[in-house]
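Here the complex is missing a single protein chain, while all its other protein chains stay put.
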Amino acid sequence: MSESAPSAPPAPPKRPRRAADGLRPLEGPARASAYVCEAVSCLSAQSHDILLKLGEQVSGAGLKDVEVKRVGCLLLCASGPLVQIPGTGQLFSNVRPDDLDAIVEALADVTPGEQRAPEAPFFSRQRRIATENSGRIDPESLDDYVEKGGFEALRSVLTSMTPAQVREEITRSGLRGRGGAGYPTGLKWNTVAKAVGSPKYVICNADEGDPGAFMDRSVLESDPYRVIEGMAIAAYAVGASEGYVYCRAEYPLAVSRLRKAIHSAGRAGYLGLHILDSKLGFEVDVRLGAGAFVCGEETALIASVQGGRGTPTTRPPYPAVAGLWDQPTLINNVETFANIAPIIRKGGAWFAGIGTSTSKGTKVFALAGRVVNTGLIEVQMGTTLREIVFDIGGGIVDGRAFKAVQTGGPSGGCIPAEFLDMGVDYESLVGVGSFMGSGGMIVMDETSCMVDVARYFMDFCREESCGKCAPCRVGTTQLWILLDRISHGGATLDDLAQMERLGAMVQRTSLCGLGQGAPNPIFSTLRYFRDEYLAHIVDRVCPAGVCAIEPAPVPV
Amino acid sequence: MTKPTLATVWLDGCSGCHMSFIDMDERLLEIAERADIVYSPLVDTKVYPDHVDLCLVEGAVSSEDDLRKIKLIRERTGTLISFGDCAITANVPGMRNPIGVQPLLERAYLENVTLNPGAPTEVVPALLPMALPVHRVVKVDVFLPGCPPSADLIHQSLVDLLEGRTPDTRGARFGR
Partner (left out) sequence: MTTVHTFRINGSDVAGTDGQSILAVATENGIDIPTMCHLDGLSDTGSCRLCVVEVAGSSKLTPACTTLVSEGMDVSTTSEQLCGYRRTIIEMLFLERNHICAVCVANNHCDLQNLAEELKLDHFELPVIAPKVGIDASHALFAIDHNRCIMCVRCVRVCDEVEGAHTWDVMGSGIGVRVVTDMGTPWGESTSCTSCGKCVQVCPTGALFEKGRSIGEGSKERRPFLPYLKNQAQEPELT
């Protein structure tokens, strides 16, 4: 529809695909392709060497019509480096640079035009919206993104929709914040749109800090343009003119790809003044976080963007009303923005048709822990934990017994086996004492000690507490001391009772979500695994054999 | 009818709380009429009696000897009272807690000493890793904060306890 708009700039000319840096471009169209994952986990396993070597070997074998291409995350991260042949759906895992013959051989046999997805349940059970381009495009190529329909949504928004219509479409989709709390995105956009003040800001929260979670990193590394497009659409919908991506500095590749993407999107007219010759002017800049977990909390994030110390402030006022520089500010998570373009392209109703009654669409999870397949997955809301752990995840390593799955990071909880058939959405997770969070999902088996798990997360919280409010600053340390005492066999039942009282107090009185959520791992493990706590305290044994019980309790 | 028995104990403290106890002055006679003082640094008894009704404990639990004593006292005592800040918070004896035992001994007996340097190893009991409030080690029934608790507070609390009431410790505070 938007293609016919008279104001649209001419589409970039088609030219032979430029392969990734360091490779010679093809002269004609490619008969077959090899996709080499260059997201950070494969890169750290030397996937760039593989890319170059594979290029050499392909040329050496005289395969002039074979393209070797850098792509984003191929999802099965723990088995990297990964190389995929999209023509046959073959996925080569744990590839070594000196052992590429099988790939070259397979490339020789590809019939042109065919595209097949890998058949393994790890892939076939997923439903990919936010990560649809991940592992399919070169993340540093704007052409690639545009070829897959990129910026179509922005174009159609600018040429044929009013801001109110955009917000309505997002509201209709039922999309909820993917950062954790699940606040309805449409409602947030409407609040910012109605808030009085100018300029308004759009901030993309890429300060992903949950242990074991890397969804946002992967999206930024694999498909940065999608996030920019989502932000630009949001800017149009709420009337914002400036945007920031707040990304942790521990993600250098994501930051560099994002910066490149912002630069090239700006040159191509997708950012800047008069985007696509419309009235929309929107600039995006990257701000780096210094690794403080609390900066994922929106008020702390804003303080950090402003150049101050990243400490949270009391809400209200909410950022939607008085955020960055006290102006109305829309803050959404990377994954939320990654869902915007598909919703606009295919319609809110389409998105609302996916998922459960309260949680629409899909959710990206970082599946980790004691499962066979660890990596990134995107599944429809309402997919059961059993499907995730046993079908997609391939079950527990070494055939051991499943014990629990931890979701929601340090504010989340552990879900025991009795809830394996529960469909995962925002409400069901809260119902069993956990939390969606940003999407970390850690699977534990019988060799995991739940006291140790709670202690680990409390250790994380006490280090990451900003120290501003007393209950969180002191309480998390005291809770950790109590957990440590339990795990060493030095605690009494009084200590356990005190820990529960203290946890409830910290939950109720802390200033921000970090402190309010910090006791959750304790409460959820106590809810389902109290017997393990009692074993440590009364019998002074660690049933899983993880904790080092000290020979005699020491008075403290 | 026999009178209730009262003991006072001096662990790791400066004896200031006992001074404050003596500051009750003539009211001491009143207390002596109502209770038998059976064990105290102020009276000449060597062995803690088998059963004591009320016991005021001054000082933190700092050494192995303190630990042994307080456990025995708890076993043999009806109402145990943490008497003053050292017993309640470890207070001044607790100032060593952030330092640790070994550096502490080195500082006191090696670095600052010119004559016969060396930490004592015999006769004196070994220090615990931390100076502990009494209630970290045994159950305590009543807390009388203050450094020291005032004679009035001690008197009022003892009278309350002897008359079977929960002591009214309003106005009691840490420090002065």
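Labels for the chains are A and B, by order of writing; each one numbers its residues from 1.
Assume a residue touches a chain if its C-beta (ideal position, glycine included) is under 8 Å from a C-beta of that chain, and two chains touch if they have at least 3 such contacts.
Predicted model, so just to flag it, every value in this text is computed and none were measured.
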| item | value |
| --- | --- |
| Which of A:69, A:155, A:200 or A:462 contacts the chain that the document leaves out | A:462 |
| Chain A residues that touch the omitted chain in the full complex | 292, 294, 309, 311, 313-314, 462-471, 473-478, 481-482, 485, 498, 502, 505, 508-511, 556 |
| Residue numbers in chain B that touch the chain omitted from display | 82, 85, 88-92, 94-95, 97-99, 130, 133, 135, 140, 143-145, 147, 169-176 |
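As a working rule, only the chains that are shown with their structure count from here on.
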| item | value |
| --- | --- |
| Chain centre separation (chain A, chain B; CA means) in Å | 58 |
